[in-house]
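In what follows, a single structure is set out as structure tokens and then discussed.
Only one protein chain is missing from this complex, and each of the others stays in its spot.
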Amino acid sequence: MTTAEATTATATVLELRGLGKRFGGLRAVRDVDVTLGQGERVGLLGPNGAGKTTLVNCVCGDLKPSDGDVLLGGETVTGLPPHRLFGRGLARTYQVVNPFPALTALESTSLGALAHTRSVREAEEAGDEALRELGLRDKRDVPMRQLNIVEMKEVELARIFAGRPSVVFLDELLAGLRPSEMSALLDVISDVAGRQGWTVVMIEHLIGAVMHFCGRLVVMNEGQVIADGPAEQVARDDAVIDAYLGPKWRQHA
Amino acid sequence: MLVQALINGVLVGAVWAVLGLGKQIVLGVIHFVNFAHGHLVMLAMYLGLLYWTITHADPFLLLPLVVVSLALIGWVLDRVMVRRLVDLGDRSQMIATLALALIIENAALLIAGPEPRSVRSWASSSALEIGGVFLNWAQLIGLGIAVIAFVGTWWLLNRTPLGAMIRATSQNRESAQYMGIDISRVYGYAFALSVSLAGVVGAILIVSTPVGPQSAWSFLVLMFVVPVLGGLGSIGGTALAGVIVGMLQVLSTEYLDIQLQNAVVYAAFLAFLLVRPQGIFGRSTDQYRVSV
Amino acid sequence: MTGTGSYRAALVGCALLCLGGLIATTSETNARMAAMAAVWGLMAAGWNIVSGYAGPLSLGQAAFFGLTWFLSTLLFIEYDLTPYLGIAIGVVASLLLAVVIGLATLRLSGLYFALATLTIPLIMGTLTRYFDWFELTRPYVGESARHFQFNSSLPYYVTAAVLLAAALFFTAYLQRTRMGRYFVAIRENERAAEASGIPTLRYKLYAFLIAAVMASLAGGIYGQIAFVFTPEDAYSPVTSIQALLIVLIGGAGTVLGPVIGAALVIPAGQLTAEHFSHLPGLDHLAYAVVLLIVAFFSREGLYPLLARGTERLGQLLGRRRPRAPAAVVRKEGP
Partner (left out) sequence: MSRKRFPKTLPVLTVLVAAVLALAVAACGDDGASAGGGSDPVKIGLVVHKTGPYADTGRMSSIGARLAVDEINAAGGIKSLGGAKIELVEEDAGPQLERAATAINRALGEDIVAGIGTGISSSTVAGTELAERRQIPWITVSFDDTITDRGFKFVFATSPKTSEFTNLWAQAISELSASDGKKITRVAIIQGTNIVAVNAAKAIREQYAKKYGWQIVLDQTIEDGTLSDATSIVNKIRSTQPQLLLVGPTLPDMQKIARKEVELGLEPVPWVLSGAPYLSGAFLDALGEEGVNGTFAVAASAVFKGQEDVAAKVRDKGDQFPQQYHLVEYSHVYLLKEAIERAKSREPQEIRDALAKLDVKGGPATQAWPSGRVRFDETGRAIDRTAVVVQWQDGKTQTVFPLDMAEQPAIWPNEA
């Protein structure tokens, strides 16, 4: 994955203009300006409490931003509820690893497809195809609670796949995985994202895993974007190191 | 007339404040939904009645005995039920405590029978007259006990190690565990405290109000109204909310109609719930807003 | 949930209702008990949709039950309006009430919604008494199908059973539609459902409206069986809790839950009341103990508990094929 591929932003898929969120006096997120091109893979990084989740919640409709706008495919979608955004192609995986324990893998996956069709049969066909895409075809009728953690995360991806998104937010999808499982899952994601032309934003703490997958990094600290650019360059940026490792580390970097 | 009504509002409100405080401990502090709190107050009233019929001592002297008995009952309930319910989510808590409420109500019906029963005490029918305003002794003593209950609870929560542990657990259960706090023991103490506060309310009420198996339902809404109006987790807010509810009741009997007394409180609660669910002083309970 | 499974369950439900019909023909007391069971089964079927399938715990079904009972009786007394029309008006009024309550309270979190729905019937009861409607006696017109009045309780049983069967098939049909899938997703985890493209508030409202229709139909029929309308009976919290109790014992979120629950709870209640009449409250006490047990163990009600019990019993007696261990008690979503 060369850096060139990451920077040729052909069509703008998602644009955040001066996005901000205040809780009473606390300004959790302050004037964030980021633009995502079609097919880009961006890592959203930052220490705990940097405002990453609050930003994503504002973009994906869980929270109403205090100021600024979100544009999806050029249209202003600020403040739209999550299910309307999902219908327009902006999807996110959910932190809770197994949100629908009582459903089978197929039922859980086909929920995504139901956003585009009233018929359950059609949705289950789309779900079937999504599961095959993620290599989970044989787990079709297994209740979610009997799957292992990797399979559960793959079902999350399958559900999003069935919703035919254009922009995908992976919210700490790698959490709780062993390194071998992590790289296996990353391969699956990049394989699927490549074929479907998804624009992927990966929200994680682990810089190592993200570096491997994302061409571009956006780093936040105390509610603001402090760095946004190609992965290698951002990794060596002083401000990023200060934010992550504290100033005294700088001389060893 | 207005002065008498306002003072009565405070006197009646003080008891509802303690009712709300007991609820606040479980709801706001340890986030446990207990629908049976009102029925525990009724149980306390029946115990007060029982001790009175045995000893014929003044009901207020029996208050410590009632409160200790309720604390014990609270501790047992925690061992048997609450401990397992805490991490089962509010839905199971609601259903289980609703079942507990029905158990208490029907046990009372079985044992004590349907007729309302009451205690005879000098305090309930004598008053202190100051400048034309009548202060019923039973309610005055009740106010005193309520103040003691509030100060005691505030002191316990803010000035003792146990209180610190309870507050830490309420802010963040996981991190409290990492700090070596035995969560289940803390929940046990907090729940026992809440039930003993129900004992205080019951012991005060039995002096001037008859108790019957049906009396608990009128507490059911009030015990949620006060902590929600006061704001979850806010002790001071609960005190003020209790007095406001008392005032609403007394003023509505004075100027509207006695019949509408409860309807006014329920309607005010519903309106408040929709406009400001986090209550007067509470911080927002639900940052994530799910819209249509 | 495969399609055929749910319809098969609905058919078993109908078999049970026919069995109930047979019992109803044996004596007037049994006919009345069967009619009561069917009415409460219908009420429970409504609660099963909103709180068994879609998730938000509604403690206020008495609002719709009571409103339709009240309207159909009042219109019968004042304007000699046939109860069929009175009940229809009651259903429409309940739907309007449900829309208002739903839009106002379904946005709130689980606890607040339960609290709001608990408070509303209490207000309706107080207002009814405030306007001096303390006791409305249903006019007596002897045997007259036009006025939905019969000498025997059998016709009431048939009406309630037909409506309950319809509710069962509708629940089964729901399971095969998008709405049914959305209900279950919302119940499992509302925020994840919203993130998966489900308009959660709108579908919770649909569930609430369906429940309101069923509760008001049940209230309407109950009004014909009961002789006198009193606000205490119509709007009491126990009315809403009875619906919850029946479904939780029969199995929440299952097609058969309301039928099994009603078939167990109502006859058991009347039998204990009859044989232990000198011990008032014993029947409700027994219900409450069962409800407490069910609340702890499983959302599917008493039934899976029994199934697991028989399984373990089988293993203990050394049956050849030991079963996989029972499912672990699931942690509820946030």
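Per-chain numbering from 1; labels A, B and C assigned in written order.
The criterion applied here is as follows: contacts are C-beta pairs under 8 Å (C-beta built on N, C-alpha and C of every residue); 3 or more make two chains touch, one makes a residue touch a chain.
Predicted model only: the values in this text are computed from it and were never measured.
Asks: Which listed residue (B:His56, B:Arg79, B:Arg120 or B:Arg185) would be found touching the missing chain in the intact complex?
Replies: B:Arg120
Asks: Out of C:Thr126, C:Thr200, C:Ser216 or C:Ser240, which touches the unshown chain?
Replies: Residue touching the chain left out of view: C:Thr126.
Asks: Could you please point out the chain C residues that touch the chain left off the display?
Replies: Residues in contact with the chain left out: 1, 5-6, 12, 15-16, 19-20, 23, 26-30, 32-33, 36, 126, 129, 132, 134-135, 137, 139-140, 142, 151, 175, 180, 184, 226-228, 230, 233, 253-254, 256, 260, 263-264, 267-268, 270-271, 273-275, 277-278, 280, 300, 303-304, 306-307, 310, 327.
Asks: Which positions on chain B touch the chain that was left off?
Replies: These residues of chain B touch the chain that is not shown: 1, 4-5, 8, 11-12, 113-116, 118, 120, 124-127, 134, 136, 208-210, 212, 214-215, 218, 249-250, 253-254, 257-259, 261-262.
The rule is simple: only the chains that are shown with their structure count from here on.
Asks: In terms of CA centroid distance, which chain is the most far removed from chain A?
Replies: Chain centre farthest from chain A's centre: B.
Asks: For this structure, which two chains have more C-beta pairs in contact than any other pair?
Replies: Contact tally peaks for the chain pair B-C.
Asks: So, what's the distance in Å between the C-alpha centres of chain C and chain A?
Replies: Once rounded, the distance between the two centres reads 42 Å.
Asks: Let me have the rounded angstrom distance from the C-alpha centre of chain B over to the C-alpha centre of chain C, please.
Replies: Once rounded, the distance between the two centres reads 31 Å.
Asks: Pull out every residue in chain B that's touching 2 or more other chains.
Replies: 288-292
Asks: Give me the residues of chain C that touch two or more other chains.
Replies: Only 191, 194, 199-200, 333-334 qualify.
Asks: Spell out the residues on chain B that touch chain C in their complex, using ranges where they run on.
Replies: So the residues of chain B touching chain C come out as 33, 81, 84-85, 87-92, 94-96, 98-103, 105-107, 109-110, 113-114, 213, 217, 220-221, 224, 228, 257, 259-260, 262-263, 266-267, 269-270, 273-274, 277, 285-286, 288-292.
Asks: Under the touch definition given earlier, write down the residues of chain C that touch chain B in their complex.
Replies: Residues in contact with chain B: 57, 59, 104-105, 107-112, 114-116, 118-120, 122-123, 126-127, 129-130, 190-191, 194, 199-202, 237, 241, 244, 248, 279-282, 284-285, 287-289, 291-292, 294-296, 331-334.
Asks: Within the complex, which stretch of chain C touches chain A?
Replies: Result: residues 1, 176-178, 181-182, 184-185, 188-189, 191-200, 327-328, 330, 333-334 of chain C touch chain A.
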